[in-house]
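Omission of a single protein chain aside, the complex is shown with its protein chains in their original locations.
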Amino acid sequence: MLWAIIRRVAIAVITLLLATLVVFAAVHALPGGPATALSVDGTSPRVVAATAREYGFNRPLVIQYGVWLGQAVRGHLGTSPITDLPVSSQIAQRIPITAELAVLSLLIAIVIGIPAGVLAAARPGGIWDWIASVVALGGLSIPHFWFGILVILLFAVHLHLLPSGGFIPVTQGLGGNLEHMLLPAVVLGTGLAAVLMRQTRSAMLESLGADYVRTARAKGVPEWKVIGVHALRNSLITVVTVIGLQLGGLIAGIVTVEEVFDIPGIGQLTLDAVYQRDYSTLQGVILLTAAAYIIANLLVDLAYAVLNPRVRATEARA
Amino acid sequence: MTLVRMDIFRRSSAAPVGKRVCAPLALIAAAMSAILVAGCSSPASSSSASGSSTSITVGLPAAPDALDPTTSSSLYGRIVFANMCQKLYDIDARLNLVPQLAAALPKISDNGLTYTISLRPGIKFNDGTPLTAAAVKTTLDWYLTDPLSQRASELSEVKSVQVTGPLTVELHLSSPFAPLTSILADRSGMVLSPTALHKLGKNFGQDPVCVGPFSFSKRPSTDQIVLVKSPWYYGKAGVHLQKVTFTVITDPSAMTADLESGDIQVADQIAPQDVKTLQNNSATTVISQNSLGYEGLDFNVGNVHGSLNAPGRANNPFAQHPQLREAFELSLNRNEINKVVFDGQYTPGCTPIPPNSPWAVQVTCPSQNLPEARKLIAASGMKAPIHVTLMLDNDPLEIQLGTVVQSMADSAGFAVSLQPTEFTTSLTRAQAGNYEMFQIGWSGRVDPDQNIYNDWYPRSGLNYTGADYPALDKLLVKARTTLNTATRHSLYTQIVQTLENERNIIYLWYDKFVLGLRKNVTGIGYYPDSLIRLAGARVGTG
Partner (left out) sequence: MTAAAGALTAPHRHWARLPFAGRPLAQAGAIGAFIVVAIAVFGPLAAPHNPSATSFSDVLAPPLSPHHLLGTDQLGRDVLSRLLYGARTTLEAGVFATLLATLLGLPIGVVSGYFRGALDVVIMRLIDVTLAFPFLLLAVGLAAISGPSLWNAVLALGVAQVPAVARIARGETLSVRELEYVQAALVNGERSIAIMRRHVVPNVLSPVIVATTVAIPGSIVGAAILSFLGLGVQPPTADWGAMLAQSESYLNQSVWLGIIPGLAIFIAALSFNLLGDGVRDALDPKRRR
């Protein structure tokens, strides 16, 4: 087991390196550079060349990557060629905001999605299955931005219950902070909840049809235990995988939702960096999101191993 | 309207971030404003807008770049500088050049090659060190030599700077350069504290020190800049505010909502559709200024090797047959474009000098004339429809503009296909000559030379169209080296006529900037350069 963990961590690190390499190449493939984005008089070649020298953009990509990696490993992400501000502090400013949004929406998704999925699978075709299905499918079918607009119209504009957007740090009051985060988290969480509900239901139906469940039933295990323990435990394998998978989607969703609700998080920082060809900031941000994603998936992998005895056995042999 | 050659951040490379991607929020707030107009108050306003205050928060639509006058190229940076980095000269509300740190307008030698600038005595930088002629020389030398300097090209005619007295400097020019005073009324005229410059060098932007009513306090993140009242400012008796915070709100509708709720007191660049909302709100108001720049369509006429290299003849019908450019212009209806796309709020026009400029040239713009346009197409020998690709910014309003142009040109026999392009990419392409038609503008300057020369003189960075007209070049050089105002006027009249005949650029309209403010905010200086001058501002009761 320990060996498996070490192996997976090592693999995660390699993945991270691959991801940053891909991003590095991709970022530099975009037309123009920070000097173009900033050019006053149509990119005077003198200033372009000087900017390139200053930030090392004129060196071969491999070398640039090496230098950047060497710095990044030591925690130096450089300064932005656009604002001259250190990248790490810029990112550090935004992380708590986006992380809060992500965690809140994931919580909402789990709290709604998994019980709804179990409930729906317990009596397929029953009234709860219906309701859960329709709601979940509705949730899946609404584009984030559209849903965001609808809830803002309802809760902010009509009912005056919640603010329409913006962000207040926790340090300025938890109430105000949550007030601003609630709608975005709900919008982001509903889509996730719908996915989780469907996958939970689907996995539960599979499990409930499996031999061991039939055996358990035959042995007279109470129905709640059959569903809640035997079937659910096995279904969670799929569900955990899905949560892991959703993280990628969550990041994309966060970008949209941050824009809709005007939340100054990582998503906005990223898009700004793309449009301004702020290579340093972009690389820093992507390194961070890729790391977050890969760590989350590492945890999912490990959870997978714990939850699925068959995989555990295979790993033990490996 | 989104594309501005200079001050890219104004509504361009940074604005798209807000504008394009924030479209959803614009949608929301537009929907909201419908209801707000109907008499609802802004939701969840955590307003603190009662009682007079010594601090003010200004919303900017995009983040300024580095706060270093040497490398700065964003309009938003200029707005911040307007409050902490004063210049040798400034403009007043009627676009006259006036002395700011200088004691008077420069004395120019008869041959136009020597500018003598005397400084006001007793002025101190915001670190307490005195403003001297030596400091001016240090700054200008730095502007001229720093490899990352965006000022060097503006000051390229300046050969040397000489200190001739404790408060007197002489600028020696390689050739006469009429726009120089106006250039010294912009970032090139900001004087940096030599102490700070010595200490920070190319990191000056991390803690900039100049002369100004406010001094830089901190920039905790890209989108927050805090200034505090300077104890060293010569006019500090007239400064009422203790603290100025600039905060970035990328979405235009969110900006409006924040102003209405009182979270901010001043909002830069209110969107046309929100103007009425603010006018109808009893707590807010707007002031507007016409832009000093222009917007138009560039044709690739001769940009075959990139705008910095010698022009040639581009391989497209509009380059081969100049009458097609005329036909294209005649297919467009400027008033209708303004009405349909900009709600009639902008000013249609056909020259690079906007009508509010003292240098404006009176011309009658050609009106839409489809039969004449078709005749010209027939005369070119080309068979209609003539295909052309219009590169434009990828933003809903731009696309709407493109669609209107497409539809108008279609009636004359042009098949326009729209190519929405991310802004930095479009600049790269325009510069390389990799386009046929491009919607772009220029944020504008007081001196007409600065609105024309770089677009039309061969090998200038902004000569995207590959203009190469020797007669025009002579006029352009003559106009920038002539100091006599009346002579310059008549030269620019000739120049504008030449531009109108060549039509490398079809000038279409002039933007209008709208500043939104709480009604209790008074004393803001807001001139056609669209900078926000807060030195004399007050936030009153209410």
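Going in written order, the chains are labelled A and B, and every chain counts its residues from 1.
We take it that a residue touches a chain if its C-beta (ideal position, glycine included) is under 8 Å from a C-beta of that chain, and two chains touch if they have at least 3 such contacts.
This is a predicted model, so every value here is computed, not measured.
Colleague: Taking the entire complex into account, which one of B:118, B:403 or B:482 touches the absent chain?
Modeller: B:403
Colleague: For the full complex, which residue in B:163, B:340 or B:432 touches the chain that was left out?
Modeller: The single option touching the absent chain is B:340.
Colleague: Thinking of the whole complex, not just what is shown, which of A:47, A:149, A:162 or A:269 touches the missing chain?
Modeller: A:149
Colleague: Against the chain that's been left off, what residues of chain B make contact? List them.
Modeller: Touching the missing chain: residues 20-21, 23-24, 26-27, 30-31, 33-34, 37, 271, 273, 277, 336, 339-340, 394-397, 399-400, 402-404, 406-407, 417-422, 424-425.
Colleague: Which parts of chain A face the unshown chain closely enough to count as touching?
Modeller: With respect to the unshown chain, the touching residues of chain A are 11, 14-16, 18-19, 22-23, 26, 29-31, 121, 123-126, 130, 133-134, 137-138, 140-146, 149, 195, 198, 202, 205-206, 208-209, 213-214, 217, 237-238, 241, 245, 247-248, 251-252, 255-256, 270-271, 274, 286, 289-290, 293-294, 297, 310-311, 314.
Here, only the chains that are shown with their structure count from here on.
Colleague: Mind checking the centre-to-centre distance between chain A and chain B? Centres are C-alpha means, answer in whole Å.
Modeller: Between these chains, centre-to-centre, one finds 39 Å.
Colleague: Contact residues on chain B for chain A in the complex?
Modeller: Per the touch definition, chain B meets chain A at residues 5-8, 13-14, 16-17, 21-22, 24-25, 27-29, 31-32, 35, 40-41, 43-44, 46, 63-68, 71, 73-74, 147-150, 152-154, 202-203, 205-206, 219-223, 249-251, 254, 257-258, 263, 307-308, 422-425, 427-429, 431, 454, 460-464.
Colleague: Residues of chain A touching chain B in their complex?
Modeller: Result: residues 30-32, 36-47, 50-51, 53-54, 80, 82-85, 89-90, 93-94, 145, 148-149, 152-153, 156-158, 160-166, 168, 176, 179, 255-256, 259-262, 264, 268-269, 271-272, 275-277 of chain A touch chain B.
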